[in-house]
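Structure first, then comments.
Below is a slice of the complex: some chains, not all, each in place.
Order of writing sets the labels: A and B. Residues in every chain begin at 1.
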Amino acid sequence: RGLSFENVFGGATSFLRRRYAKDVTACDLVVTGVPFDQAVTHRPGTRFGPRAIREASTLLPCDPPYGWGFSPLEEFAIADAGDMAFDYADVASTPDLIEAHAANLIGQGPGLVTLGGDHSITLPLLKAHAARHGKLSVIQFDAHSDLWPDDDMGRIDHGTFMGKAVSLGLIDPATSVQIGIRTECEDLRGFNQIDARTCHERGADWVAARIHEIVRGSPCYLTFDIDALDPAFAPGTGTPVWGGLASWQTAAILRDLAGIALVGGDVVEVSPPYDTTGATAVAGAHVASELCCLYLWNKRRNDPA
Amino acid sequence: RGLSFENVFGGATSFLRRRYAKDVTACDLVVTGVPFDQAVTHRPGTRFGPRAIREASTLLPCDPPYGWGFSPLEEFAIADAGDMAFDYADVASTPDLIEAHAANLIGQGPGLVTLGGDHSITLPLLKAHAARHGKLSVIQFDAHSDLWPDDDMGRIDHGTFMGKAVSLGLIDPATSVQIGIRTECEDLRGFNQIDARTCHERGADWVAARIHEIVRGSPCYLTFDIDALDPAFAPGTGTPVWGGLASWQTAAILRDLAGIALVGGDVVEVSPPYDTTGATAVAGAHVASELCCLYLWNKRRNDPA
């Protein structure tokens, strides 16, 4: 807890300058990176996502995050568990390692926010969280539904994993929702969708209210594919699609989700080699910070110090 | 028709992976590139526009385009006629070559969508289309009116060609409209304008309805200068102007134009050397794809298989 002085441009680049720790038993919340990008249809590069998000997070102010009215860094113990190591030359073995890595961290008590990596990592993350919290509602910000049909559980694919999560019974589509979609998928597997055009036509207030309506009080996992944002706001991603969300819209929706029963979350598909403006890493750091706030908001309410 | 498997990142980069063809008699629609950029006031580079748009198009999903409810690639025969060749060292000869190239393609039957190149190419394209379809209505997305006075027909200039199209009687300004304008021009030559600020204040629905009102059922040509988009969404262009359209707004307007009597169209001024985010080529590919949908929508309705 608390802050020691480092220049924004200097010092070690852990998430929000939190200490690196593998033992996180005393923590309220832990952030970890999964630099895996070997399951993508188009452009790789998200293995550098955790590094870039951490670096961008050093720019986030030491003051409380805007609009939340409390200071996570002062009120809670947050650690950075570093990046998971794995064998890049043995892709098939990685998903189980991710699940074990997450299970180990959340098994020690704290909430977990994961920095990807491509979106395929969310499947083992969902397994770890569902093992602890039961069937989950999912709030998915994304340009793509990731529900394309794929019966082969051996394929490790960032475009079909959410359908597998449904098939595996990890999540309940009826209380889950996808926001920002702007690609077709024939079978939504029961998911609710608020497509990008609807977000723009109805506004952030309406979207946030609709999400609350859908997930109600159920334990939920929030996964944020950075390509939910328009390429203007997040050029650094693998499969950009025009017509996406604006940053201000997304910031307002995330803030207004305060009160959801968040058990964990991730921000994925930040691809630094394509992040020419740097805006993608900045957005990724903001999303991760908002995920921390959403998780701690509840902890604060349920479990006041 | 149909699709054979290629990785998004591999294979030949024809538009939407359509076969390359010079004989297009059996086609419903043909796409061609005109890599000419020697008529610009500021930054060149759009000669690489066709190459970049094609490459970006490989990322567009094989699923039907979002929100259209039909699958152009499965229902229609679309070909890529490649790029027009010309003598870069003899600029004066190029416009006539463009006109002949377009006349040859549309003379074989199919509709034509052209990938520029700078905006000067639209004048010979309008000549070819007007020769076949008579006086045209023009729907022009642009930051600039391209109506600046220029009586010298020998000058090949991307900023004065639309005024020449009026002078030559190729188009009817009264049933034509410019969308996204944010630069002054003293004499609009009878064109309707919906400037960028109006687009932002009234919204996509209103703009689309207003365009329908103006062009009514007349045969129309849609020319899309990518600088209609704000530099945030399309940095890769020659003469960027702030305050432009957003991608989501543009996507909604284009979709809602379904039903216009489109005879052809183009997307121009995509300049890859300045497209640092890649968003410009992505936008160009989306616009070209929407032009295909707009053209085929009518064909489908008028001429059901």
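Quick note on the criterion: a residue touches a chain if its C-beta (ideal position, glycine included) is under 8 Å from a C-beta of that chain, and two chains touch if they have at least 3 such contacts.
It should be emphasised that the depicted structure is a prediction, and the values quoted were computed from it without experimental measurement.
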Subunit count for the whole complex, all chains sharing one sequence, 2 displayed: 6
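The rule is short, and it goes like this: only the chains that are shown with their structure count from here on.
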Separation of chain A from chain B, taking each centre as the mean of its C-alpha atoms, in whole Å: 38
Partner chain B, residues of chain A touching it in the complex: 41-43, 182-186, 195-197, 200, 230-232, 235, 239-244, 246, 274, 276-277
In the complex with chain A, residue positions of chain B that touch it: 7-9, 59, 61, 63-67, 230, 232-233, 246-249, 251-252, 276-279, 282-283, 286
